[in-house]
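Scroll down for the structure; my scribbles are underneath it.
Apart from one protein chain that is not included, each protein chain of the complex appears where it belongs.
== subunit A ==
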């Protein structure tokens, strides 16, 4: 147990040690919300309606970016530079490494989600989630679905470049097709069905729903889908953990 706590706290500390990457990680989502705000807020959409629609979605998108770009990239780099190889000849087990990085990712994600929410409250009259316990639970389930999934997918990559390619593909697909950036209602019905294959769609439904409409108990299907993904990806990530690029 001691090893996980040590590793998790060290990895988190080291993320904040790299000021530049920290700055960009936290700035990006806020800038995006501001950009979308300038586009959508107007006669058809009030500030509050915009914020209630887009802030939860961008919090959802943030789970994807953190899982692929922060966690996936870091572990791919560790795999390439031999950091994981060094662990291989100690009694440290793979699941402990994954758990420690999941903790690190959760801290980073929590900070940027909080920043997004505060930004939304200050600029766009956003209120706190109506069912805050449900929202937090939804976030937890979403993290457990996405983090191990990204760790598994990027571990298939041979090097940092191909990991980045895999990550970009998934991020862009989900950005445009899950209703995060453009309302799904605007899209042809084929794409509306396609959206439902992407896990981010369910994350966003859950977050938007619990923010304004109803508690998580009303979203049994979405929750079940995400829990299913979480179980499968944890199993895959641990089973196919790779210590080195070879």
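What to note about this one:
FYI, contacts are C-beta pairs under 8 Å (C-beta built on N, C-alpha and C of every residue); 3 or more make two chains touch, one makes a residue touch a chain; residues count from 1.
Everything that follows uses one rule, which is that contacts and distances are computed from a predicted model.
Within the choices "diguanylate cyclase", "LPXTG-motif cell wall anchor domain-containing protein", "ABC-2 type transport system ATP-binding protein" or "Potassium/proton antiporter regulatory subunit, CPA2 family", the name that UniProt assigns to the complex's undisplayed chain is "ABC-2 type transport system ATP-binding protein". Remark: the omitted chain is touched by one listed residue; of A:44, A:89 or A:189 this is A:89. Subunit A residues in contact with the hidden partner, per the touch definition given at the top, are 2-3, 5-7, 10, 13-14, 17-18, 78, 81-83, 85-86, 88-93, 243.
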